[in-house]
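Note that this complex is displayed minus one protein chain, with the remaining chains in position.
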Amino acid sequence: MNLSLPLLAAINWHGFFFLLFAALACSLAVAVVLAENVVRMAFYLVLSLGATAGLFFLAGAEFIGAMQLMIYVGGTLVLLVFGVMLTAQAPFVSIRTPVGDRVLAGLVGFSLLAVLLLAAVTSPVWRGGGADPTARATEPMATPLGMALVGVRVDAAPTGSEDSQAAGVRSGYLLPFEIVSVHLLVVLVGAAYLARAKRRRGLPARPTVRMGGAP
Amino acid sequence: MAEYLIQSLGLPEWFAWSLMAGLAAFLILNLMAGGALAFIWAERKVSARIQDRLGPTRTGGKFGWLQSLADGLKLLAKEDLMPEGADGMLFRIAPYVSFCASFAAFIAMPFAFDMVGLRLNVGVFYVVAVLGLEVFGVILAGYASASKWSLFGAMREAAQVVSYEVPLGMCIVVPVMLAGSMDLVTIAEKQAGWFTNWYLFHDPFTFVIFWVYVTCGVASVNRAPFDLAEAESELVAGFHTEYSGLRWSFFFMAEYSSMFLVSGLAAVLFLGGWNGPVPVAELVGLSEGSGETTGYLVRLLGLANLLGKATLGVLFMMWIRWTLPRLRIDQVMTTCLKYCTPIAAAMFAGAMLWLWALPGGVTAAMGVGVPGRSRSAGEVREGWLEGPGGRRAAKARPADVVRAEVPR
Amino acid sequence: MNPLADPVGVSHYLVVGAILFTTGVVCMAVKRNALGVLMGIELVLNGANVNFVAFGSPVLRGEQGSILGLDGQVIALFVILLAAAEAAVALAITLNFYNNHATVDVDRADDLKG
Partner (left out) sequence: MEGDLGNTLSTLLGLAWLIPLGSFTAILFFGPRMGPHGRNAAWLATAAILASLGLSVTAMGTWLAAHPPAAVHHGDEHHGGDDESHAGGEAGSAFRFTAGEGASHAAGGHGGHDDAEAPPSYAGDWYTLYSSPTLLLSIGWYIDSLTVLLFVVVTLIASCIHIYATGYMHDELHEVTDAEVTLSGGGPLHRPGRYSRFFQALSLFCFSMLGIVIAGNLAMVFVFWELVGICSWFLIGFYYERSSASTAANKAFIVNRVGDFGMLIGLMALWGALGTLHFGDTVAVGPDGDEAIRPGLFSLVRPADNGHALQVPDGMVAAAAAGRVGRIVAEHGSAEDAASEIAARIPDWRAMGLGSWLLVVAGLGIFCGCMGKSAQVPLHVWLPDAMEGPTPVSALVHSATMVAAGVYLTGRFYPVLTADVLLVIAYVGAVTLFIAATIALVCTDIKRVLAYSTVSQLGYMMLALGVGGWTAGLFHLVTHAFFKSLLFLCSGSVIHACHTNDMRKMGGLARVMPWTSGTMLVGCLAIIGAGIPFVIGLSGYYSKDAILAQSLLYSQNNPGHVVLWYAAAGGAALTAFYMFRLWFMTFAGSPRDAHVAEHAHESPAVMTGPLVVLAVLAVIAGWSVGGFGVAGLLEQARPAGTAGGLDGGLLSAAIFVPAEAESHVGSVHETATLTAFATAAGGVLLAAVLYLWRLFDPEVIATSLRPVYRFLEHRWYFDEIYEWVFVKPALGIAGAATANDRGIIDSIIHGFAAAARLLAGIDAWFDRVVVDGLVNSLAAATWSSGMRLRQIQTGQLRQYVMFIVVGTVTLFLLASLAFRMTVVAN
């Protein structure tokens, strides 16, 4: 039997899911801006990030997507928890922003958006390009990524081919990887130090810093 | 299987794919729901036995095996209450968040060779990440229901899960390292053959780290003795104090399905996945690659293996729950940070050294020739790719052709 | 044209990244709650990540393959890590701010006012 629906036939599932996730991400981001309640903001943010992770999966970067889910969700979870803890008092749950600021920010934001969109659309090199949805699953991206992180570039052209120089140019990411890991450690220690419970030894509740006003 | 449809029934490609997707989703959903029912009943009986009781006996005739179904009906009929002062939207949406999280985790979960919703080459990582998302719903619930007990429960859950993700990740990295891939299918294939090929028995470190994984898994799905989130003795019912009816049942389904998921993950990572302790199919000379129907038979056998192992894991969790007392929150944290994490790290290093010293594992070290060892993952992949279907053809299709059929 | 049938290219992702980035900026500019500002920062970083991934994606092929190749994904990875680190430090700072000022309103944090 041959049931042929032209509309469905024209559907490019990849494009469809892209539009779905993109719409989710953008709309939820806008929701983050519009929301008053901090917890809701965080909720929208997490959903938006999840949708972005979906975009990553669509773009074939599964590892990045999973990383996005794990870290961003974890980090934002902590954000949320602290937000709830800090703003448990009624007045802080929602802090109103003056309307003038909103309008101004909106104008500025739209100008920025216009600039960015201009840059994004006008480049012919970036437009179009055939996305092959079925080619994705058979191209493991995690392995070359991991190999690159330990310093080997398997995705580079094999030696002996015409662009072996390019292979030589493309080196691994071992050093940045190490740097980032050390940086993470330092940041954790520093955060623990900053956030540790200080016993107040008579220091003023509002340390005031004077600039230039001193006669 | 989609290829099968396309080839044999001549369905249009897009329809075949949509059909397969819908079918997979349907199966997973029913697995979760049915699994939840079955496990609730099982938990009742197990706890009753452990406490020297009978448990449900009447409903549905013998063994009260319809008890959970009756509960389900009752829950459906119950009224959904929402405390005033609660954040309505979040309150409503929280259970579905949890449920969706564990559901999404099932997408990358292989049940048998090539019997996987979506084969990701970062499957393990994906599953763990999505499991972490489940906690999110719990926290939303705890906050939204505007109740001290709920908020306390949510906070405990947040702290507990976020901190237990660390050792859990370490435990998972070990099989990934041994298999050299994050693809769950590949990991399971690497353990094909006799049970001595299971990573559980690969070397003493993996054996130790398996139990660390069990501990962390139990904690990450906050089952007893780590169920601080719903501590009925201190917090009335923890994060779902204010919930009732269908939303409450969604929480329950999410919890049981994530238990099942963690157990299945343990099975795939350490217990050989769908490869039984004894390679029956190979002994009779069959493999997934061979033939159409026989191949599917072999896969069903693998499915049975995996489900059995996962169920055993869930029962083990129940056993623990009804055996051990609940920990205090500080004890929970101590267990995670002072014991699980260092042990996991040490085992990780040990496994790494072991792999460097004798890559073959214990059996290779003993030089015991085991049938099935010869069958490497490469062949597996080859056989799978050789299998009928347009995948390799699609892959071989040059890119310009693809663009050619793209309307400009 | 049919938006569904339009083959997805890099520029699509760029548009999404731009929107995320802009929303993040606006969020930073609008929110008075320090946590809101942090969320805006996360959004901004995320928008940048979208661009990197798009440029590095092997699927969204332009005429000459992906533009960044693996670099895009690695950079995105590092951005995510740094975002996590930044979140930790920023939260610690917020906590100190809360301890000192008994509020999370960034408009009250004008000690450096000239």
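For reference, chains read A, B and C in written order, and residue numbers begin at 1 within each chain.
Following the convention adopted for this analysis, a residue touches a chain if its C-beta (ideal position, glycine included) is under 8 Å from a C-beta of that chain, and two chains touch if they have at least 3 such contacts.
Values in this document were obtained by computation on a predicted structure and should not be read as measured data.
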Left-out chain, listing which of the shown chains it touches: A, C
Selected from C:Ala29, C:Leu45 or C:Val59 as touching the chain missing from the view: C:Ala29
Residues from subunit C at the interface with the omitted partner, ascending: 25, 28-32, 37, 106-107, 109-114
Chain not shown, touching residues in subunit A: 101, 104-105, 108-109, 111-112, 115, 119, 211-212
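FYI, only the chains that are shown with their structure count from here on.
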Centroid spacing, where centroids are CA-atom means, of subunit A and subunit C in whole angstrom: 5
Interchain centroid distance [CA atoms averaged], subunit A/subunit B, Å: 27
Overlap residues in subunit B, where contacts from two or more other chains coincide: 399, 403, 406
Interface hub residues of subunit A, defined as touching at least two other chains: 11, 63, 67, 74, 78, 130, 132, 135, 141
In the complex, subunit A residues that touch subunit B: 2-4, 8-9, 11, 13, 37, 39-40, 43, 46, 50, 62-63, 65-67, 69-70, 73-74, 77-78, 80-81, 84-85, 130, 132, 134-135, 137-138, 140-143
Subunit A to subunit C touching residues, read off their complex: 10-12, 14-16, 18-19, 22, 25-26, 29-30, 32-33, 38, 41-42, 45, 48-49, 52, 55-56, 58-61, 63-64, 67-68, 71-72, 74-76, 78-79, 82-83, 86-87, 92, 95-97, 101-102, 104-106, 108-110, 112-113, 116-117, 119-121, 123, 125-133, 135-136, 139, 141, 144-145, 148-149, 153, 155, 170, 173, 176, 180, 183-184, 187-188, 190-195, 198, 205-209, 211-212
Touching residues on subunit C, where the partner in the complex is subunit A: 2-27, 29-33, 35-36, 38-40, 42-43, 46, 49-50, 53-54, 56-63, 67, 69-70, 73-74, 76-78, 80-89, 91-96, 98-105, 111-114
